[in-house]
Each structure stands twice: as structure tokens, then as C-alpha cells.
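Heads up, one of the protein chains got dropped from this complex, but the rest are sitting where they should.
This part shows chain A:
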């Protein structure tokens, strides 16, 4: 509430206004996201790449996909880390503002899904605040919590690998954030039908 009061007179960037307008309708689209990042502290850490893929009508739409690499030259330089792997990657590279803008355009009002998604959302919110935008408004579902709910399990960490094995999701080489998002999407499909979410 306070946020809203504070921001009531603030002028948002255009893409953010468009994003906000999309929330007039509820979405039937799920977007599974996965980030590669330097860590989970929103104040210090940065996003290296974003992979996302959409699930609609109980199936993964391969075409409805998003992947981007953000070469965080400054962060790498500050922390004295080699930036070779990012330079060598053949995937599209964008600066953080461009990448975040494209990402916001892509997700729209979809329900976000991910493994321990709150960390991802915190990081994205941080990146958004750097662009003078508000926080993400999307609903979010956490795969780990879905698994716990389904099986009535106590608070115990379930790493992604373990879940993939448990639900017999066929192994793909999980190299990039996009691969992770795809594996997560398959996992989500199974959990979704088991939990009866529509």
C-alpha cells in the first residue's frame, strides 16, 4: 500500500505501463522461468541469463519460448571473474535493461512457475527497480511447494535434480537456463495434472 502511495505519481517506462494494462484479464498461460545468477542475494547478485517457456492447454509450446544472456561485464569485472564463457556463447546477448524489458513483454500476465521461484522473482524485481519500475504483479507457483503439497511432505528441501528423478522426467543435458526451464516445464505438467490445476 505504501509502495503504491509512494509511486502514485511516478512516471513509469512505457513497457511497464503496457505490462500493467495486461492484468485486466486473468491469464490461462503459465510461463516457467529459470535464471542463471551469481547468487541469491538481490542486493549483490546479478542475473546472467533467463530461460523461459510457456505452458498452455496442458502442453509445452516450444515456440513460445524466451532465452537471453546478459553479459554482466561490470559485475564480472568488479568481482574479478573471467568473462570468456559469456563472450563465447552463441546465444543472443542483451544488456540488462533491454533483456528485462523483453522479458516483461514476454511474460505478460501469465502465471510464473519455477523451482524456488521467490529467489528468481526477487532478483527480477531488483533489476526492475533499477529501471524505475514497480514489482512483478504475476501470480507465482513454486514447483518445490507443489511437490510438498502433493505428497504432504514436511518442510524439507527438494533440489531440482531430485524432483526430476522422482517424477521420471527424461533427462536432457541441462546446460543453459532454457534447458532448465524446459525440464521444469515438463515437471510442472506432471505436477499440474496430479494436483488438478487448470
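Everything that follows uses one rule, which is that contacts are C-beta pairs under 8 Å (C-beta built on N, C-alpha and C of every residue); 3 or more make two chains touch, one makes a residue touch a chain; residues count from 1.
Operating definition for what follows: contacts and distances are computed from a predicted model.
> Given the options "CBS domain-containing protein", "Peptide ABC transporter permease", "Heme exporter protein D" or "Sulfate-binding protein", say which is the protein name UniProt records for the missing chain.
The chain we cannot see is, by its UniProt record, "CBS domain-containing protein".
> Quick one: which of A:48, A:75 or A:182 touches the chain that's been left out?
A:182
> Which candidate, A:61, A:79, A:95 or A:151, sits in contact with the chain we can't see?
The missing chain is touched by A:61.
> Out of A:53, A:76, A:141 or A:163, point to the residue that touches the absent chain in the complete complex.
Touches the omitted chain: A:53.
> In the full complex, which residues of chain A touch the absent chain?
Listed in rising order, the touching residues are 53, 57-63, 65, 67, 90-92, 168, 170, 172, 176, 178-179, 182, 185-186, 189-190, 193-194.
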